[in-house]
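The complex appears here minus one protein chain, its other protein chains still in place.
Order as written gives the chain letters A, B and C; numbering starts at 1 within each chain.
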Amino acid sequence: MSGKRIGVFVCHCGNNIAGTVDVARVASALAAENGVVCTSDHAYMCSDPGQTAVIAAIKENALDGVVVSCCSPNLHERTFRENAKAAGLNGFDCEVANIREQCAWVHRDPGEATEKAIRISRVALRRLGRNRPLDPIDTGVTRRVLVVGAGIAGIQASLDLAAAGFDVLLVERQATIGGRMMGLSETFPTLDCSQCVLSPRMVEVARHPRITLMVSSEVEKVSGYVGNFQVKIRRQAAYVDPDLCKLCDDCAQVCPVVVPNEYELGLSARRAIFMPYPQAIPASYTLDEASCLGLNPVVCGKCRDVCETGAIAYDRKPETVVEQVGAVVVATGFDLYGQQRLGEYGLGEIEDVVDGLQFERLCSASGPTKGKILRPSDHRAPKEVVFIQCVGSRDPARHCAWCSKICCMYTAKHAKLFKHQVPDGRAYVFYIDIRSGGKGYEEFVQGVMEEDEVMYLRGRVSRVYQDGDKVRVFGTDTLSGQNVEIAADLVVLALAMQPSAGTATIAKTLKISRDKDGFLAEAHPKLRPVESVTAGVFLAGTAQGPKDIPETVAQASAAAAKAIGLLSQPRLSHAPTVAQVRPRLCTGCRMCVDTCPYDAIRLVHGKAVVTDVLCEGCGSCVASCLRAAIQVKNSTPLQMKEMIESVLRV
Amino acid sequence: MSEDPMTPYEPRIVAFLCKWCSSAGSDLAGVSRIQYPANATPITVMCSGSVSPQYILTAFRKGADGVLVSGCHLGDCHYLEGNYLARRKLFLVKELLEFIGLEPERFRMSWVSAAEGAKFAKVITDFVADLRPLGPQHKLQVQRP
Amino acid sequence: MINPAELHTRVRDLLEGGQVRAVIGYRRGTRGWAAEPVVIDRPEEAQDLVWDPSCVHNLALYLVQDRRRRGALGEPADQPIGILAKGCDARAIVVLMQENYLRRDEVYIIGLSCESSGMLDEHKLVGGAAGIDPQDLEAVGFEGDQFVLSSPHQQWRMPAAGVMADRCLECRNPCPKVHDTLLGNEPTEREPRGQARAGTLSEPFAELQRFERTAASAAARWDFWSRQFDRCIRCFACRSVCPMCYCEECMVDSIAFTVTPDTTAQEKADRLRWIERSASRSDNIGYHLTRALHLAGRCIDCGECERVCPVRIPLRLLNTKMERESRERFGYEPGASVEVAALLSSFRDDDPNDFIR
Partner (left out) sequence: MERILDKGRLGAWVAALADWTVLAPALQDGIWAYVPVAGAEEGLTLGHPNTVQPPKGQSFPQREVFFSFDETEDGKPRLTPLVPSPANRVVLGVRPCDGRALTHLDRVFGEEAPDAYYQARRGTLAYVGLACNKPPSRHCFCTSVGGSPFGEEGLDVLMIDLSDRYLVRALTPVGEALMTAGQGALTEAGADDRAEAQQRRLAALAHPQRTVAKPQAVPQRLKAGFGSALWERLAQPCIGCGICTFLCPTCHCFDINDEVAGQSPVCGSRVRTWDSCQFPDFTMHSSGHNPRADLGARLRQRVCHKFQYFFENHGAFQCTGCGRCITACPVGIDIVTVVNQVAAEAAPVQPADC
């Protein structure tokens, strides 16, 4: 034992604890423990009188340690530690024994529950006995935020942060910002034009003095810790200087290369030098190195030769920059569930089977068909269109278990847009359930069914195949129990949403976790929905899970608010329960270095050294060290040993 | 070590619970008032990955009848991968204990999330039921003096 | 076959040429036929070196001692130290390098291939077919896949596999993979190890499997192991002989505890002691199991712990058990690569999970 003078305070929690546990007996059993100089029990330890009693006892008995046997430390550890501090102790001079959730509430037998409550209290007492007073580690703050991904979520978060006076570094992998939303036509349920809504925001981002925009760039490495991250960003070579590009299109005119345009989802073609779309930000042509005939050595050179402003240079190199930020918002968006896995629907094989995003392009005024819905195979306006929902979603056996949330709504919208353009056409929707929770959503779907006379068929599609110039769709209407066969001109699949391709990489780079489906994991599903498990890294948009635009925007603003809250503090504090190396015992074997999930340990002159502010105190290094050369403060092996012994004492 | 033949044997379990998932899961069992036997005394650790094999050996050597280590589900670790490290390490501990002839039922691992109060209760209930027929663990226990 | 003259020349040249500051090897001792480890630093001593079936020791241990000694004296190593290394010794050196204890340029490895041989287990002589008392022997030697044993009055030739140490019979890498120079046969496709010794070699982990067959139940295993652990006298020869047991402070010692003027009696009493010095069953189990776990992924099965145990506790069983599980479940091969992360500071997604509830 430590020679500390310890008081033990046992809470009745009304009848919550005292109803099962003999609190007086717990107090008297603990009174017999070495080091315990006073014990008492109270109706509600967390109440003002309860806390005051603790302070009084600390002063009266000159206590230097307090054990409170009460509810879960998740609820009141902080309360009681603050209370101990108020009495002049260190926060770590107080330990909480959970005798409610882990004992009184789960056992009926008063005798057994009381004995267990005593054991639990002893464990806390032994931990306390060897706790050392520690003060939080104080660090400075870089008042600047990295936003990864410049779709609507990243744009919204950036604008909010900038509006609050914080500098923002917005990094986008593609050549333009805007993300998925830029490819949409009209949005449900109001049918307002997606680009009309988004473009002004994009322009605002480009012009905002506090926002630094880096397109064609990716985050390579993140080190540091909350408040002080170092971010390494790699930017692809900018062969076209956006400041000099006058958008004259001369370069594209002379370019001999023709490839599918990924911004039009392959529905149209582009040149190797091209403008992603007219509203692109930065407003500039871009040279796609992969499809260009060759830059090193220069094979063609026509675009450079034709450019009047000299904006094009082939010898520009990719560059890597290191930036300092205090927080990170991750908004890396979604991809549609992989086409190659859905052969049964003919996707990728039958030309007139398209996915939802492609259909958006067919509806969009800026799209390849100038907003006319024409089918890809023969550019005719389709008359019979089949929409299939839940393609890949809600199919745990073969595809994705989750519901992609937005497909019911956008399919209804698609059907409506089609019917508006082709009033004599017929639209069919295969669905499992209609999920239309949201303001005005249910009314919208009802309108599509009733006013637009779209045929909703409840059931799955069993087969899709090409039959002449038709796409034949077999399915079952489970409501009527009849098989349905439709000779469609066009089939639109509502594919499942999945995390975008780079999500795994960015999660690893940022040391944040992903859920079982690969979406970024929030720290707590209810109470911390926009925080990741890594302090200072926040989540926004569909990278965290399927959601629609309003929800995405709301979450982006929430993430921005969290980052603002964090970085508004003049200094940050870090938990002092960090790993500590005993250099004499360290042999420099590197096992702790390999084990540490936070890169908090490095070797200096053959000995492990911990960077306190990076260490989260998880203790993996402790269990990996064969030499017992590293231990976490206030969770030492000696404490563990004494706690184990206190459980098993006869 | 005295054993009263008249009182039935109650297995003594040391349960190492990670703070973020399993301990929170046990809290949820409490909040949900799910009943389970009182044989397991929890010791909260930051991460299942911090549980050194020495802790487990010591618990048995001090007379534990069973030892439980419970952490977050794979992928849910608060510290990203501590439970993966724990799984590999404690698999070897389990194998070694069985190898020298300790009953395999005496050491157990589980993944219990913060949302799995019922599962936590079941893990403890099952463990106690499995330990009862084995009787007290004296194989590794220190005999003093 | 390794020609002793070749070994002598090679080592003498290294010492004469100043390529190494010393060479760790084997020489004939004063207590009979068994070789003993030696460190030589003069070229003329090279001729004292021997290579025969009694060269059982894992010389990597002396690299650890060398580093310790240099560390204590603060001597920088301007030249590498040479070492004779069998397959197992070389694996141990790899683990030491993997653990950053040794740099590749600090050591010059003179590989000795056991490709068509192995080391003698003198216990197998007693009560064997020939009924030879190892005490009567004067010398042992290799001859193809046979051992030649000589007493003052007699000479025996016997198939090596019959009296070879289990660790050698089960060895999968008898030829050092890492070396600066190699003596003896490299393993060849045409003559895999098994055939070279006329099909008499054991499967890997053969002794372990034999034990598991004979002691299939937990009760039978406990019956066996409790007897073994009861015998331990805590002489720590297993630890002392192990090149991997290089901790500054072993969990059963307390040598790293240092006091300062303000160290209190309480703090002295509070030293963490997991395992007592008493050679009691429980403490012995604590010691041996902790050791086995500390060696998991690090033990390269030189079998020295088992060889030196004066009370003949079959310690290889514990270590090969860990080795086999690591190999089969985690695909981990100790001593195979300097680059990989250690067994217990790495993991794979498909590590065994079915034992977890």
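FYI, a contact is a pair of C-beta atoms (placed from the backbone, for glycine too) under 8 Å apart; a residue touches a chain by one contact, two chains touch by 3 or more.
Not measured: the values here are computed from a predicted model.
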Touching residue (missing chain; options C:Asp48, C:Asp145 or C:Asp253): C:Asp253
Of C:Gly29, C:Pro159 or C:Pro352, the residue in touch with the unshown chain: C:Gly29
Would you write out the residues of chain A that touch the absent chain, in ascending order? 1, 32-35, 122, 126, 642, 645-646, 649
Against the chain that's been left off, what residues of chain C make contact? List them. 29-32, 34-39, 57, 61-62, 69, 72, 123, 135-136, 227-228, 231, 233-237, 239-241, 253-255, 257-259, 268, 276-280, 304, 307-308, 310-312
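The rule is simple: only the chains that are shown with their structure count from here on.
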For the chain pairs B-C and A-C, which is connected through the larger number of C-beta pairs in contact? B-C
Let me have the rounded angstrom distance from the C-alpha centre of chain A over to the C-alpha centre of chain B, please. 33
Quick one: report the Å distance separating chain A from chain C, using the average Cα coordinate of each chain. 50
Distance between the centres, which are taken as Cα means, of chain C and chain B, whole angstrom: 36
If you look at chain C, which of its residues touch at least two other chains? 251, 274, 344-346
Where chain B touches two or more other chains at once, by residue number: 53-54, 58, 81, 85, 89
Please output the residues of chain B touching chain A within their complex, sorted ascending. 1, 12, 14, 23-24, 26-31, 33-38, 41-47, 49-55, 58-59, 62-64, 75-82, 85-86, 89, 115, 121
Considering only the defined contacts, which chain C positions touch chain A in the complex? 99-101, 246-249, 251, 256, 258, 266, 270, 272, 274, 294, 341-342, 344-346
Per the contact definition, I'd like the list of chain C residues that touch chain B in the complex. 215, 218-226, 251, 274, 280-283, 285-286, 289-290, 292-293, 296, 317-318, 321-322, 325-326, 329-330, 343-347, 349, 351-353, 355-357
